[in-house]
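In this view, the complex is presented without one of its protein chains, the others remaining in place.
As written, the chains take the letters A, B and C, and residue 1 is the first residue of each chain.
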Amino acid sequence: MASSKIEIRIRYGETDQMGFCYYGNYAQFLEVARVETLREQGISYKELEEKGILLPVRNYSIKYIAPAKYDDIIQINTEISDIKNSQIIFKYSIYLEQKLIATAYTELVFVSKENHKPLKVPDDFKFLTEIINK
Amino acid sequence: MASSKIEIRIRYGETDQMGFCYYGNYAQFLEVARVETLREQGISYKELEEKGILLPVRNYSIKYIAPAKYDDIIQINTEISDIKNSQIIFKYSIYLEQKLIATAYTELVFVSKENHKPLKVPDDFKFLTEIINK
Amino acid sequence: MASSKIEIRIRYGETDQMGFCYYGNYAQFLEVARVETLREQGISYKELEEKGILLPVRNYSIKYIAPAKYDDIIQINTEISDIKNSQIIFKYSIYLEQKLIATAYTELVFVSKENHKPLKVPDDFKFLTEIINK
Partner (left out) sequence: MASSKIEIRIRYGETDQMGFCYYGNYAQFLEVARVETLREQGISYKELEEKGILLPVRNYSIKYIAPAKYDDIIQINTEISDIKNSQIIFKYSIYLEQKLIATAYTELVFVSKENHKPLKVPDDFKFLTEIINK
């Protein structure tokens, strides 16, 4: 299994007047979570882009169970659940003090920086496919 | 049918180094779209909060079909598709020059500002229920 | 004088738990204001970048006099106050219902997209120099 756990502290600027972390900010937290998941597997997303491969999000869904507040440290558990054809799928569970507060799903596509056309899974990701299917 | 059409121009700060509007920023565009949809129906979300009713998002999903870029003017068509129990559902279609570039769904819950417990649909929204079911 | 007036409505996601528009979001409003100021003078910032000229901010200062809140419509009066050597200076006054709530200053530099080195003022901006010095 290819997975990771990261912690993020909610910034003041990420709250809204409801006193909660604004729902739109989670997309950025998830982006950090998946970049760190890849980094733990030895893959630098930055270098991937430098090689001409982009990884835009094609589908994103999130279920908010309970709010996070200012200064809270949330924990994001990320798992790469599938890699095939041109896509990679990440699943996330977000916790606040051991309590599940959100779950999320993102589907990203490998595309060429040149023409934005889908690419097959890069060689660097092949070993991940094996890990996932174990 | 309770619906609206709004236009939003992509700000420079909303782009990312891929040269696209960052995927996380759409949540804010959709928030603007549903507030304007309510306003067109005579409902001020600001006043709703002042009356002690909050409307946090419980479920959000979005499908990105094609990117929006800097300075692009996107059009968001929003429809209130259901109001019942404690929830209100909005569906969105985002266009760029008549081309569909994203579709999205949000489910929001009426909760009390005091204790964050779910509330039944406020009276101000009753007439919308009738419009929707027509 | 090269100036413009624009209006921006504060989004929910731009508020913080203080109940004000977060101080960091003004930078984006000012960016919109200066792009619109240039557009009114017939200059598209987007096209400028396509020609290989970037305009990053080198100095930025802002004085907050009173807060803006959710759903408020702020008015930004922008003036190009100087263009010379490689730089262009914008000054801003932000109003809420005729009351001055902030003043700001930004100094931007014309640089090459290729090597990020400063460029002299592009020809497209020459006529502005004359307008400003009148």
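By our rule, contacts are C-beta pairs under 8 Å (C-beta built on N, C-alpha and C of every residue); 3 or more make two chains touch, one makes a residue touch a chain.
All values reported here derive from a predicted model rather than from experimental measurement.
Engineer: So one chain is hidden, and I want to know which residue out of C:Lys63, C:Lys84 or C:Lys120 touches that hidden chain in the complete assembly.
Structural biologist: C:Lys63
Engineer: For chain A, which residues touch the unseen chain?
Structural biologist: 9, 11-14, 27-28, 31-32, 35, 44-46, 70-71
Engineer: Suppose we count only contacts with the excluded chain; which residues of chain B make the list?
Structural biologist: 12-13, 15-19, 22, 24-25, 69-70
Engineer: Please give every residue of chain C in contact with the chain that is not shown.
Structural biologist: 17-18, 20, 22-28, 31, 49, 54, 56-64, 67, 116
Here is the rule we go by: only the chains that are shown with their structure count from here on.
Engineer: How many angstrom lie between the CA centroids of chain A and chain B, rounded to a whole number?
Structural biologist: 24
Engineer: Would you mind pulling out the distance in Å between where the CA atoms of chain B average out and where those of chain C do?
Structural biologist: Spacing between the chain centres: roughly 28 Å.
Engineer: Which residues does chain A have that touch at least 2 chains other than itself?
Structural biologist: 17-18, 24-25
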